[in-house]
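First up is the structure itself, then whatever we jot down about it.
Of the protein chains in this complex, all but one are displayed in their positions.
For chain A:
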Amino acid sequence: MSEPEAEPHAALVLRPPRHRVDPRARRWWAAQALLTLSGPMLLTALVMAVLSVLFFPGALPWLGPLLLVVLVVPGLGYLVVMPRWRYAVHAWELGERAVYAAGGWFWQKRRIAPLSRVQTVDTVRGPLQRRYGLATVTVTTASTAGDIKIAGLSDADAEELSRRIGEAAQQVPGDAV
């Protein structure tokens, strides 16, 4: 394995992981968007529009389009686009020797960590996630840049997956360092 070049492998590309996350994750991400970004933006636009109608009707001709462009369209766009985009990207797979997960939406991240390096497997359910029956599985390695996070799995899948990763990690010889 000491050839100086990687060219013999140049013809290979990384395929996406096999399994998508639970479809309910779309609603969870939409709820998240509503709570953190879209909701406050739309609310601000609404309040400003109402105040303008009540007290400064003269400002409406320029304030209306401004609010539309700055707050309403981006807020709605984020709410509609982000969950679908995420759902198309987020995926995971448990291979024979490694865990593979894809995440993000605009900036996308695909990470592969070998099972021999797995240290812990955590399953986390936030209050919002619990409403939709979802869970996040986090696989940690000795390096913080090697931690794998699979968000939006159904409860049952998350449990099964963390159990299987635990088992597989034990069977694969390694020092976890």
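FYI, a residue touches a chain if its C-beta (ideal position, glycine included) is under 8 Å from a C-beta of that chain, and two chains touch if they have at least 3 such contacts; residues count from 1.
Just so it is clear, contacts and distances are computed from a predicted model.
Undergrad: Which choice in "YdbS-like PH domain-containing protein", "Ion-translocating oxidoreductase complex subunit D", "Glycine betaine/proline transport system permease protein" or "Sulfite dehydrogenase" gives the name that UniProt lists for the one chain left out?
TA: Listed in its UniProt record, the absent chain's protein name reads "YdbS-like PH domain-containing protein".
Undergrad: If I consider the whole complex, including the chain that's not displayed, which of A:94, A:121 or A:151 touches that chain?
TA: Looking across A:94, A:121 or A:151, the contact with the absent chain belongs to A:94.
Undergrad: Footprint of the hidden chain on chain A, which residues?
TA: Residues of chain A in contact with the hidden chain: 1-23, 91, 93-98, 100, 106-114, 117, 141-146, 148, 153-154, 156-157, 160-161, 164, 167-168, 171-173, 177.
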